[in-house]
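Report on the structure given below.
One protein chain is absent from this view; the other protein chains keep their places.
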Amino acid sequence: MSWTAADAPGLTLAGDAQVAAGVVFGANVTVHEGTVIGEGCAIGDNAVLGKQPTLSAGSTARRGPLPGLVLGAGCMVSAGAVLSAGSTFGGHCVVGDLASVRERCTIGRGVVIGRGVCVENDTSIGDNTKIQSNAYITAYCTLEESVFIAPCVITTNDNFMGRTEKRHALVRGALIRRGARVGGGATLLPGIEIGEEAFVGAGAVVTRDVPARKLVVGSPARVLRDVPDEELL
Amino acid sequence: MSWTAADAPGLTLAGDAQVAAGVVFGANVTVHEGTVIGEGCAIGDNAVLGKQPTLSAGSTARRGPLPGLVLGAGCMVSAGAVLSAGSTFGGHCVVGDLASVRERCTIGRGVVIGRGVCVENDTSIGDNTKIQSNAYITAYCTLEESVFIAPCVITTNDNFMGRTEKRHALVRGALIRRGARVGGGATLLPGIEIGEEAFVGAGAVVTRDVPARKLVVGSPARVLRDVPDEELL
Partner (left out) sequence: MSWTAADAPGLTLAGDAQVAAGVVFGANVTVHEGTVIGEGCAIGDNAVLGKQPTLSAGSTARRGPLPGLVLGAGCMVSAGAVLSAGSTFGGHCVVGDLASVRERCTIGRGVVIGRGVCVENDTSIGDNTKIQSNAYITAYCTLEESVFIAPCVITTNDNFMGRTEKRHALVRGALIRRGARVGGGATLLPGIEIGEEAFVGAGAVVTRDVPARKLVVGSPARVLRDVPDEELL
């Protein structure tokens, strides 16, 4: 069931939100101030678009006014998803049920953000990258184009876990190069770089950078072999 | 607080949905076309029942019309849960808060699907199986009867992570036999079979099939001993 903005049940639409032609809504959608929804987007039941961040007193995320959330044409946002103000999505992205994307993220075109995924603040995701269900992409990550993140992957960005003042300068998320693939449940330590078209096996704990086109497995992860040519982009 | 369909606040109920006697709803529930809700079911606040899948352009999940979601008698669906069209639940299942079950799943009787769990498409779950909080059951899995999946277990189904055409024929989820138990945070590689009444320790990474009634631990998981008789069904 979907409806236009004129007749969607339970729709709460900020006065200055922009809704392009052909946009449809499920039930009980909330659209916050300044949100821009591109042509032909479909927004699922209970989705929350463009909310302002909820920061704790001690949060190190930047503060200050944020521009509205921007969704490019043809995006599909599924039931219960929560997207924050200050982020932009290119056209034809899919956001799964109960996923979240926080503030100041730049999401490319054709990106898939799976069910239950959390993308934290200040992260950048390239075109056609896929992040599967329940993966966790921490703040200050860069995922280039055509990256594949399997379900339940874990990324981290702070070796000091909230202690010392110098940590603020050292927080660094993952840098995942074009076409790399990271297997289900793998954990990446702070600041790890995964090279182009590299492959991280399921369940690996990655403590060092992974060279381009190498396959790593284990805890801690070690290079096992090259990625086969037939699996390259 | 719960209400009948006649007076539940914020209820959006498709015209052709079937609601049996004694069903109660929380606030802001959405029930999509063709959904069948059995006698005495209790549906929590913000639950979404019978939604059509949101598939990306590149998704390999099957497409086409789906029959409505069917909930057997006495099911309890908790707050914010999202259940897709095309799946069926036997009687007296419990679905936890913020859990999802996707399309074409067959869920037995008395199954517990915990808080935040995701069961992907085309998966089959036997009677009295329990899946605890935040576990991830990928597409094309089979869980037999009386299986116990501890919190945050991870399953996978694609060794190629989205590359090559031949992968489509090789995608295979986990096969978890009757009475097997899988410990918290364990990761199962694609196509793994866990034998009857086997036990996988918490945090294990399972790279080979596990024989019936064996206990495995570690990364990669190795057989440690037999499951004690007193713990068999």
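Order of writing sets the labels: A and B. Residues in every chain begin at 1.
In this section, a contact is a pair of C-beta atoms (placed from the backbone, for glycine too) under 8 Å apart; a residue touches a chain by one contact, two chains touch by 3 or more.
The structure displayed is predicted, hence computed values, not measured ones.
Engineer: Which of these, B:Asn28, B:Thr54, B:Ser87 or B:Thr138, touches the one chain of the complex that we don't see?
Structural biologist: Only one of B:Asn28, B:Thr54, B:Ser87 or B:Thr138 touches the chain omitted from view, namely B:Asn28.
Engineer: State which residues belonging to chain B touch the missing partner chain.
Structural biologist: Those residues of chain B that touch the unshown chain are 1, 9-10, 26-28, 42, 44-46, 76, 78-80, 92, 94, 96-98, 110, 112, 115-116, 130, 133-134, 148, 150-152, 181, 183-185, 199, 202-203, 218-219, 230-233.
Engineer: Could you please point out the chain A residues that touch the chain left off the display?
Structural biologist: Spelled out for chain A, the touching residues are 10, 12, 14, 28, 30, 32-33, 46, 48, 51, 54-59, 80, 82, 98, 100, 102, 116, 118, 120, 134, 136, 138, 154-156, 158, 160-164, 187, 189-190, 205, 219-220.
By our rule, only the chains that are shown with their structure count from here on.
Engineer: Could you work out how far the Cα centre of chain A sits from that of chain B, in whole Å?
Structural biologist: Comparing mean C-alpha positions, chain B is 24 Å from chain A.
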